[in-house]
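Chains shown are a subset, placed as in the full complex.
When the chains are written out, they are named A, B and C in that same order, and each has its own residue count from 1.
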Amino acid sequence: MNNHASVPIGVLGASGYVGQELLRLLAGHPGASVVFATAESAAGEVALGHRLVRADDAPLQRAEIVLSALPHGVSGRYVHAARAAGKRTVDLSADFRLSPEAVYGLTEVTRPRVAAAELVANPGCYPTAALLALLPLARQGLIDASREVVIDAASGVTGAGRAPQRELMFGEVAEDFRAYAVGNEHRHLPELLGTLARESGFTGDLVFTPHLLPVKRGILETIHVPLTRPLDQTTAEALYRAAYDGEPCVAITPGALPSLKDVVYRNRVAIGVAPVAHVRRPRLTLIAAIDNLVKGAAGQAIQNMNVMLGLPETAGLTC
Amino acid sequence: MNNHASVPIGVLGASGYVGQELLRLLAGHPGASVVFATAESAAGEVALGHRLVRADDAPLQRAEIVLSALPHGVSGRYVHAARAAGKRTVDLSADFRLSPEAVYGLTEVTRPRVAAAELVANPGCYPTAALLALLPLARQGLIDASREVVIDAASGVTGAGRAPQRELMFGEVAEDFRAYAVGNEHRHLPELLGTLARESGFTGDLVFTPHLLPVKRGILETIHVPLTRPLDQTTAEALYRAAYDGEPCVAITPGALPSLKDVVYRNRVAIGVAPVAHVRRPRLTLIAAIDNLVKGAAGQAIQNMNVMLGLPETAGLTC
Amino acid sequence: MNNHASVPIGVLGASGYVGQELLRLLAGHPGASVVFATAESAAGEVALGHRLVRADDAPLQRAEIVLSALPHGVSGRYVHAARAAGKRTVDLSADFRLSPEAVYGLTEVTRPRVAAAELVANPGCYPTAALLALLPLARQGLIDASREVVIDAASGVTGAGRAPQRELMFGEVAEDFRAYAVGNEHRHLPELLGTLARESGFTGDLVFTPHLLPVKRGILETIHVPLTRPLDQTTAEALYRAAYDGEPCVAITPGALPSLKDVVYRNRVAIGVAPVAHVRRPRLTLIAAIDNLVKGAAGQAIQNMNVMLGLPETAGLTC
């Protein structure tokens, strides 16, 4: 619990897209202040008012909570250092998402565990949208495990990071659209399957195919769910409303289905449902949209931080 | 069979995106010349060197073949007039795609019937890509009809036409991505299912979900196929190479999967295959890409016209 | 002066891009609440929590201040109605910008007059950027009136409004760039020249050429200024820093020049300066950037409203 006017926060990895979003959101947070922010090649520069220092030079003791947006494979070591310094930590990398050391921070699902956690593994962007969309059906045993769930997900380029690479240049991405990691090769699959099993008991198969969109931010997932029994539009929507009753950061869109513009710059998942016509067995198609940098990364990290500190859950966030 | 140096062609509906693409492609056709081009509100204007006349004033007699890119619901009447004037016709609208009056012009599949046809119904853009991708598997009985085929398709905005509407404005489409006609509500579904059944005998279920991309042209379809038996990468590619052996306008991309940039401004379908890992039952994911205005509309119409006239099939086209 | 916890605000014309931006910004304003919002074809719908009513049905009496984002030529009548109802008003249309009835609300320049105004004419988007960039030089007599000032301005599409028109469709704007109103034909020219003369005495000639950018929001103006005497980088920057000392919504960018990404979603003008090499007579090039919907419209209107109410000037705004 926090009694200070402003909780001191440390940000590891502040020069990438996620780190910048953390600084942007924390700049408007009424109860938290950034006390250090790190970068490597940009060390010494000023970003949103903070002089960036190297991660090895981070004054961990000054922070009450450390948020790490360091790259996968690098973050783990610095998170351990922060933990060794006695700091509660939210790790935005993939390094602890499958680890028993950390609480998985899908806030709406694991809130009580997050509140008590010393180390929170912030979910991946794709799993965040997919899990919030699938769990209400999975928990009620409505997904027919004899047919595969198919997820086609499309993400804006900031999901691929800020390091220069040819395939992310404007001349390559503009006017293009492509699938990648086709054939269930994306590293988010184990996180998705594991969490689904743990939080709902569903152990059926799933086909997950990500795509790269020519937009800066946002993820839209089209999720095809085989059902054990038919659900009409009204029933399906009611089921989702009940599942997320009172949740400030989940929007169940009635009738119209959500698109990126409904969620960008917001810490919100928007979910729409549509029963499928002209098929012999019952099916539901879900559309789930998030901002990959907000609810899919920095925003959810702050949401988790707020829960850990006992602050209002949406402090500093627009849901 | 045509013995003239240049076959006279009439174009009905030359002011929309598809009609403009017809004029653009025919301008570079070595064996065909546009003798009239029609438009309504733009009548009197000059487009690519042709003075546009109203469709009611089209000098049908001057053409040997008439291509109609008029809107659905309007085209039928003018196509009948062209037919009454004794003209062989390719209709790019949906008006005859389900009709026994016309030969369905999916060139690679119905070539002999197209050659002899008086009236060709040019396929829809989405069905063109989906059918060319699915038919090789369907014809060999490799699709497991007990599980649904799932198609997520994404199209550039020119697929939605050129009539002004708010939801197609730059301020709405840029940085957005959305699904539409979710729940199997798209009008291309009967064309897709009917042709699949007629050309392969496959009568299983299919879930088709189109999306709107912030690009000008191109369609990418991610097609999830449950299989009756496993196919590895090599076998699957070999099957497609055999099915399209010698076809100038079908590219089976080895290893890397196709994206829009591989097909735009070309009369080509590019198809890639990927077996799906981490699932209990066999599955293949297909990626099929076309330019919605070329192989998905104007290009395929010219390909059909070439077949009808006995000209080289790719005359005037870049495949 | 306002003593209430939250000042009641009426918004006329809430369905266009500017009106929506007003609602979005006012939703986050700590000292103001929207009590009505109007639309015509969208009347009855809900936008950002407000049931839209027709402008003729607006309950003007409930508001303390009325903001009008109605179209040019329409706004005037409703503004007069609001004034007749005794309401202080900020008009975002062009209807009063050249009128002695209203105070011109270029906040940084006319702040004291705005504070006392009953009716404020909110400046046009292009003049806002151009005037804030030119006035510091003009007021010191540094602009050589024997050579013309040349302004090339480029705007995102939301500057052209939300009414559907072909030339603003994604298929037309994406991958394109064009000039319009070339030859000093833009209606913002008299506003620009008139204000420049009134606020600085400068009466030289100016060539203003707007362009349409394939982006959603933002204006960048490249302003070519012939000087009466040379200014080096340091002196020029110092002059701008002095002119805008203490201004929260003006950023003088040192060294690097501003681009759209520095200003979008902010109520800020960013100005950079660069002396011109390889010319015989002294010249300065200014780069000025704003978000056309924020500092160029809705944000500056709220800034003016705050000044009128004696609220903190940036309440509800990110500068």
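We adopt the following convention: a contact is a pair of C-beta atoms (placed from the backbone, for glycine too) under 8 Å apart; a residue touches a chain by one contact, two chains touch by 3 or more.
Model, not experiment: these values are computed from the prediction.
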item	value
Full complex, copies of the single sequence (shown: 3)	4
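Methods note: only the chains that are shown with their structure count from here on.
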item	value
Chain pair that, of all pairs, has the most C-beta pairs in contact	A-B
Between chain A and chain C, centroid-to-centroid distance (C-alpha), Å	36
Interchain centroid distance [CA atoms averaged], chain B/chain C, Å	47
Approximate Å spacing (C-alpha centroids) for the pair chain A, chain B	38
Shared-contact residues (touching 2 or more other chains) in chain C	174-175
Touching residues on chain B, where the partner in the complex is chain C	17, 156-158, 162-166, 168-175, 214-216
Sites on chain A touched by chain B in the complex	147-148, 150, 152, 154, 156, 172, 174-180, 182-185, 189, 193, 205-207, 209, 211, 213-218, 220, 222, 224, 226, 257-261, 264, 272, 274-281, 283, 285, 287
